[in-house]
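The structure under discussion is supplied below as structure tokens; questions concerning it will follow.
Note that one protein chain is taken out, while the other chains of the complex remain in position.
First chain written, first letter: the chains are A, B and C, and each begins at residue 1.
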Amino acid sequence: MAISGILRPGFVQIRVLDMPAAVEYYTKRVGLHQVCEGPDGRVYLKAADEFDHHSIVLRRAEHAGVDLMSFKCLDDADLDQYEKRIVEYGIAVDHVPAGEQPGVGRRIGFTIPSGHRIELYAHADQSDPKPYSHNPHVWSVEPHGMAARRFDHALLYGPNIDQVTDFFVKVLDFRLAERVDMPDGLLAVWLTCGMKAHDIAFVKYPEPGKLHHISFELENWQAVGNAADIITHYDISIDIGPTRHGITRGQTIYFFDPSGNRNEVFAGGYTYYPDSPTRTWDETEVGKGIFYYERKMNDAFLSVVT
Amino acid sequence: MAISGILRPGFVQIRVLDMPAAVEYYTKRVGLHQVCEGPDGRVYLKAADEFDHHSIVLRRAEHAGVDLMSFKCLDDADLDQYEKRIVEYGIAVDHVPAGEQPGVGRRIGFTIPSGHRIELYAHADQSDPKPYSHNPHVWSVEPHGMAARRFDHALLYGPNIDQVTDFFVKVLDFRLAERVDMPDGLLAVWLTCGMKAHDIAFVKYPEPGKLHHISFELENWQAVGNAADIITHYDISIDIGPTRHGITRGQTIYFFDPSGNRNEVFAGGYTYYPDSPTRTWDETEVGKGIFYYERKMNDAFLSVVT
Amino acid sequence: MAISGILRPGFVQIRVLDMPAAVEYYTKRVGLHQVCEGPDGRVYLKAADEFDHHSIVLRRAEHAGVDLMSFKCLDDADLDQYEKRIVEYGIAVDHVPAGEQPGVGRRIGFTIPSGHRIELYAHADQSDPKPYSHNPHVWSVEPHGMAARRFDHALLYGPNIDQVTDFFVKVLDFRLAERVDMPDGLLAVWLTCGMKAHDIAFVKYPEPGKLHHISFELENWQAVGNAADIITHYDISIDIGPTRHGITRGQTIYFFDPSGNRNEVFAGGYTYYPDSPTRTWDETEVGKGIFYYERKMNDAFLSVVT
Partner (left out) sequence: MAISGILRPGFVQIRVLDMPAAVEYYTKRVGLHQVCEGPDGRVYLKAADEFDHHSIVLRRAEHAGVDLMSFKCLDDADLDQYEKRIVEYGIAVDHVPAGEQPGVGRRIGFTIPSGHRIELYAHADQSDPKPYSHNPHVWSVEPHGMAARRFDHALLYGPNIDQVTDFFVKVLDFRLAERVDMPDGLLAVWLTCGMKAHDIAFVKYPEPGKLHHISFELENWQAVGNAADIITHYDISIDIGPTRHGITRGQTIYFFDPSGNRNEVFAGGYTYYPDSPTRTWDETEVGKGIFYYERKMNDAFLSVVT
């Protein structure tokens, strides 16, 4: 493919109530690596199979939730191109200078109609541990904890998801992999900028700017089972799982970090191509779409967010 | 990403000595589905998780091997764009009319410096069984045999792989995911047109136009083990495996179809992005690159082709 | 070990409302093999990795549930020895002649204080498909459906489980692998006659002679996931899972056959030895014991039986 523009989710910045508890949890249980702590106390983490400097930013705050979700672009020129298109679409863009986060170049930021802040950037330093690239072993550091391989996507809750979808497709070159249409309108969308079943997803919700979960990819269903053992052993609060999504086919567990932010670990999911049909779901089978084995939504899915 | 041009491997046409034996093998053992037989006796097969009409074409012949490898483009206009670029690069292009293969639109074809015929096309009908797209189950037909999910890539042997690499990168917009450099020059390349670790690969070989293997993707290492049980139970000739490639990280088995064409089933492999570094291998560790567990090449890897 | 007496669960006879539906379900979905149909309409099934004639007997009836659970002894003389001990313990024994079930020798039967009928026998013919024993392949027939490998155990509900435990330990030479003690007394016991974590289990329940589930062993957690896909695809009624038991450590799904009899498929579980301590559970963690991931019992566990 001739590929340009937005490549993938870059990093997500979330708010945590207790930084040491959060760092211990994300490094020892989820299996991330701490890269550094910034002068303002933010902590930067990465998964082992990522080359970029970090993918998770923890910020100490009074309330849990998500500050921003970012995407990495292929070229610096993409930032100008997208800024132009975003502004033309009618959304204001601001600028974050290089270095506001360690190891990350200049960013552009904007607020989408669901109330979430999105940022784009094109440069990230590499930091360790990262995959080897000369005579590489299959891993550079022995996997530990849940053995998260990458920060994969976020599911965000807010209003106006029709407009959000229109914006992501028309302006940011995403494609609509799956959608749930209920009798009263569009309930949820799964959007991809590449070949994964989703890079970001939205569910309709009255309050803007909410986080449903951030998601980490694992190797396979066995790793999902191992993660479930860890969750119970360390008394981590669980939402649901191990189970499977009909939507994206991901094998999954939902659980909560010590601040109450929902996490997901998942494995599997189909390969998406630009000529794949959009998978569609209606009210008769939406439960199976969300949780393929239970075949009904649990209450928490639609109501518990940060 | 803004994606255009070549999306993925489309179909590969291979030669088989005994058509009924080949059909039984690919449908019952590998787990493909027979779509149809053409008026000239060619048989068209597909893997269950593919939307397109077919991905494997079997042609009865006196000698095993590969007739052609094709890639699917996003738009019909891509065919004209690529034809122009290929001809400008100095390679002749011919045209195959729509319908030469059932369910496939017009194709352009050309011979690369390794002696292999490559084709591009932009249209394929859908045929059954294919993944559902409305309220979809995780599969539409219960997996059987080795449960191949897709035709994934081919590894081809021939001369001039430096030129082949230059052509795929400059003209067909592929990227070089991995390469093996030996003291006497480039030995092998793994090229991707998307986010898979490879869509096609080449190893230097004096004789042009040879096939090392066609590869089918499985769900995970457990499926690779199940495939190995099937291979022994049905007395299918095995080359090596279950083992793992250092290159691409794929968990793999090499074995032979009844005509002697090498097949691979594999699982896993990293996600490639356009900003991923090219993984490089040298003569000190090439054995580990090819077979990560054995850490040395078996003789057959470099010599047995069709 | 010097081993004598009761070896393992032999067969269980359950009642089904619709025989053709039951046979289709147990053969195509659970993956059993039909051995034969008896002159009285009972249908005999077996799992592929069992040498004995059958392990599941289906009887057409107006109400679902279990008729009897049987165990196989090593020698015919064991039947006399156990009859003597059972009668001395104060429980009446009756005799079932060889051939009452095809392929099974003479049996002795008795009713335990929970109201269940238990039988012992020492002879079973072999029937096909069974594991090979000369130059054996790892399987003789390619696994299908959920790929049940053996009928593993039953969980029965009824009163007087203290007495039942005493009887199984003192008279039938079982050992108590795990127990749940609640403030109001013994809630549940897991009993083994060999090295499995359990061969039969009982939960205290006011009504006698009830069936909670019959259980089939699968290869591993991956097979449990595959079974869950099958359950949803064929719209089989599910109770809970995939999840894990703290008790026995089994990775499990509970679901229902077309007559409403609960089935389990499970994998894993520790190896029990006669010098292993009895694992004990109390009211503070019993939820985790029953469902290790959910960490609480679902209502159906204690109330839905046949």
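The definition used in the following text is that a residue touches a chain if its C-beta (ideal position, glycine included) is under 8 Å from a C-beta of that chain, and two chains touch if they have at least 3 such contacts.
Keep in mind that this is a model prediction, so the values were computed, not measured.
Shown chains touched by the hidden chain across the complete assembly: A, B, C. Interface note for the absent chain: among A:67, A:83, A:229 or A:285, the touching residue is A:229. Of B:231, B:265 or B:286, it is B:231 that touches the chain left out of the display.
Although one chain is not drawn, its touching partners on chain A can still be listed: residues 137-139, 142, 220, 222, 229-230, 232-233.
Where chain B meets the omitted chain, the residues involved are 220-222, 225, 228-229, 231-232, 238, 241-244, 251, 288, 292-295. Residues 1-8, 49, 51, 72, 74, 131-138, 150, 173, 193-196, 219-222, 244, 246, 249, 268, 270-271, 273-282, 284-285, 288-289, 292 of chain C touch the missing chain (whole complex, contact as defined above).
The working rule: only the chains that are shown with their structure count from here on.
Look at where the CA atoms of chain B average out and do the same for chain C: the two points lie 47 Å apart. Of all residues in chain A, those touching 2 or more other chains are 220-222, 244, 288, 292, listed in ascending order.
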